[in-house]
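For this view, one protein chain was removed and the others were kept in their places.
Here is chain A:
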Amino acid sequence: MGNQPSAIQFQPAIDARNDKLEDATHLRYLATEESKFIRESDQEAETARLQGHISAAEEIEKQADIHRLRMHEHNQAAAKAIFLANNPSRDSHVLLTHGLSSNEAIPLVRDHLARLYNIDSIKHIVILTGLDVIPQDVIETFWPAAERAMRDFDVDIQCNKPSDGVIYIRFGDSNGGDSSDNLLSQDFLQSDLPSGRHDDDSPWSGMFTASKSTEDMMNKWSGVAVGAAALFGSAAVAAMLNKLRNTHQVDANDIIKECLGNIKERGKAVNAYISVEDRDYLQQQASEAQTRWLKGQSKSVLDGVPIAIKDNICTERMKTTCGSKMLQDFQSPYDATVIKLLRKAGALIIAKANMDQFGMGSANVYSHFGHVNNPQNTDGHFHLSMESLPSHKRSAGGSSGGSAAAVASDLCFAALGSDTGGSVRLPASYCGVVGFKPSYGRISRRGLVAYANSLDTIGILTKDVADVELLYGILSKYDNQDPTSMLPDLRERIEQEFAQHYDDLDQDSLKGIRIGIPQEYRVQELNESIVNIWEAGIRQLKELGAEIVPISLPHTQYALPAYYILALAEASSNLARFDGMRYGYSDDNQESDLLYADTRTEGFGSEVKRRIMMGTFVLSSGLYEEHFLPAQKLRRLVQQDFNDVFSLPNPLLENAVADLNNMKKVHAILTPSAISTAPSINSSIPEADNPKHHSKIKAVDAFVNDVMTVPASLAGIPAITVPGGVSRVDGWPVGLQLLSQYGDERTLLHIANQFQKSSS
């Protein structure tokens, strides 16, 4: 990336260009008209529904869908016209992807093309924003053309300068929905016109102007453009960032600008954030960070790096809502320990991320601030789908859905989430990013609003395992304000006891590593396409030199019920403090004796109330012995399962000894992170919460989504999900999960890193 890009200039014939632009303007007008019609139709349909005229409503909706398709056609044509206007000789080179946010697509396109054409040095990608939804027939006819286009493109590249490819890609906007207004953004139109001005606030302006002249391109690309493309698009973000910074090729001011631009552009559509930090404050912080960088006095590798925080981690600045009405205006008087550590490292706390209320949910449909939409709108192979029609919106996963979506759509560089039973790993898997849950007690929970204290951990979401390592290094500190924080001498002891094993790790391969495949994770609910990805992952690890060992974790089937009994019992207790007395929502218009009941009835969402009731039930006198105690016993059995298969001893157990040479014991375990790709949002909302849709979906149906992730939570062991590939069936990403012994984050991150490097 350090190389300067080559210059490629296009000089379309002016007349033809103007014609095309006129066409585009007209087409865009038509699309806008359609959009108005659709909006009206939707309203009519809604009214009809409310009045009980279901069939009429359906008819209107059907009509609206036709117009929706037409709108997309117009948009499609307009986009094409624009492109043709600018690149008359390259119309066949337009590469359409849909739904993927631009930043996510960069590495995918690059890698895809690199593999396809065996070019290992496609260095720059120019992105044009705008298109929304592409109808199925367009996909079908267009995809072969696009493939051809790429081939042609390749030839062109080779003709121009084989080693420095520039690919023009037309990206879809991930908004979904009725967003014709931004289909062809002003930015796009104007930035590519020779006389056009460009909006400096537009995140992509640098990109567009880059095509205007060599000089512009050189200037811009050495700054924001390279920064953005390199940072967001590349895998090892922080490592890259440091490299760029040390050569002064990227500027903290530009990075924050970039993020804020992305938030402005697609923040609403993804709905990943509940609060965003004050712009001036962020810019000032960034500028201070940049000054430190220039002086060579940066606080850490994260100095000036924007990081999003799940909204159940307390911050003095910005509200801490936990995604709930109960705390919708809650301002924490203190910073969580992780926030203190991040601030000390110079990181910029850019925003508070959306989440399922109080961490309760696996699809992020239980937020008081609206659903999080999965920004990952394609499988990375650039075929287009109907998926982003409103009714087909996919879930970002939960409960750290906002954190995962923010990382996936480049609204930040990394995010913190919380993982109680998979709340970091599941959304990371659905959104195609890396999600890491450390051993219980590694990272301080002080300031994390408790869901189930004995299971809660703060987790890290990034695009790359190497970045997880950087953040983990900063956050993994003993905290005397967290009574469950791993004690300094245990941390020390782990390092010493595992030292020999760590010395044996091979930096560039997985030689000597044994990885277990637990048969019990092949549950009935596990999607076949996921099994395929799992198998591919196993092959990949083998290629890296790891030895694959079939293992058995016999109590896995009890993990899920045990988890839900323990977690909900603790949750019902933890949430007792939200009574509206000292802070938070309070129902003021009440007869005094019902103050608590009314406050809690109104302040908590449906799922929270269901879980409180279930938790209260299992703690009731008599049932405690029947449910809670057996669940605790099962939890110990699940822990025992893991201790039985790991070759490193559990440092929490006295008398445990290393069994490094036992070939049946393993260093890590590989499983899928989820039983499916991201489910649609509609299918994640239980009938109880949306009685109009007779979906027959029960609230507890969603519990099964956690089946892959809860055993590690019960055992307190570290776990990480790394993008494993995309489903053959629907093209959506899914993650593979690696697990290791308690305290053995190092082996885990080493394997994950090797795995991810070899995937790209």
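Heads up, the rule we're going with is that a contact is a pair of C-beta atoms (placed from the backbone, for glycine too) under 8 Å apart; a residue touches a chain by one contact, two chains touch by 3 or more; residues count from 1.
In this section, contacts and distances are computed from a predicted model.
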Legend entry - Among "Ribonuclease P protein subunit p29", "Ubiquinone biosynthesis protein", "Glutamyl-tRNA(Gln) amidotransferase subunit B, mitochondrial" or "V-type proton ATPase subunit", UniProt-listed name of the chain not shown: "Glutamyl-tRNA(Gln) amidotransferase subunit B, mitochondrial"
Legend entry - Hidden partner chain, touching residue among A:43, A:481 or A:662: A:481
Inset, instruction - Based on the whole complex, identify which of A:570, A:607 or A:641 touches the chain you can't see. - result: A:570
Inset, instruction - Have a look at A:56, A:505, A:619 or A:704 and name the one touching the chain we're not showing. - result: A:619
Inset, instruction - Quick one: say which of A:361, A:447, A:711 or A:743 touches the chain that got left out. - result: A:447
Inset, instruction - Decide which residue listed in A:31, A:336 or A:349 touches the omitted chain of the complex. - result: A:336
Inset, instruction - In the full complex, which bits of chain A touch the chain not displayed? Write them out. - result: 312-314, 320, 322, 327, 330, 332-334, 336, 445-450, 452-454, 480-484, 569-570, 572-573, 575-579, 581-583, 592, 596, 616, 619-621, 624, 628
